[in-house]
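A single protein chain has been omitted from the complex, and every remaining protein chain is retained in its original position.
Right after this comes chain A.
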Amino acid sequence: MTDSPLTVTTLFHFGPVPITTPVVTTWGLMAVLAIGSALATRRLTLRPGALQTALELLVCGIAEQIRAIIRSDPTPLMPLVGTLFIFLATANLLGLLPGLEPPTAHLETTAALAGIVFVATHVYGVRSLGLKRYLAGFAQPVWIMLPLNIVSEFTRSISLMVRLFGNLMSGVFIGALVLSLAGLFVPIPFMALDILTGLVQAYIFAILAAVFIGAAIGATDRS
């Protein structure tokens, strides 16, 4: 990857809509995850095999992490937070495959995810506390904190977006540079580091999303 990381490559147009590389890559990833999930969960039994045990471990692990944060039933947040973690964990590792680059290495993808978290946070907060009480929470603990709380709502979403984008983009960019400069086996340590970075960033993004929503519904401290 030698192009600017801030630009996306348009592969084709669908009417007026340009279809870029991150979008196509995401479609492929979505297909793999959806078909893989459908195949893996076709024959679930009460006596699980190795694959079912791994799936249960993944799903129950995510649910327990959410429960530990919001201190209530994690089922309503599972589609959002669980999908965030699984999508980011797989998308962040796509850079390890030849010819592919992570869609999360482009700002549009992370911005979309951060925007979804931003909207979901306020939707869950209003649904849980009611509009008036939820809005009144921005003036807590004292009314003078109102502007700061409003600004923080945006800045933390932006930080969520930029953190993921920066880590992934830099990893991919450094890997491409090292590969172009030093040959075949030198980028391997950087690729291993990319695996760790990708999984950690996926975990951080999903956990922060759960924390933001937990704070919005009053389960955790807003600060």
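Rule of thumb we're sticking to: a contact is a pair of C-beta atoms (placed from the backbone, for glycine too) under 8 Å apart; a residue touches a chain by one contact, two chains touch by 3 or more; residues count from 1.
Everything that follows uses one rule, which is that contacts and distances are computed from a predicted model.
Per the UniProt record, the chain missing from the shown structure is "ATP synthase subunit b", taken from the list "Aliphatic sulfonate ABC transporter ATP-binding protein", "Transport permease protein", "Ascorbate-specific PTS system EIIA component" or "ATP synthase subunit b". Only one residue from A:N92, A:T109 or A:Q201 touches the chain missing from this view: A:T109. Contact with the chain that does not appear here is found for just one residue of A:L80, A:L93 or A:M169, A:L80. Listed here are the chain A residues that touch the chain not shown: 6, 8, 17-20, 22-23, 26-27, 30, 33-34, 37-38, 40-41, 44-46, 48, 52, 55-56, 59-60, 63, 75, 78-80, 82-83, 86-87, 103, 106-109, 111-113, 115-116.
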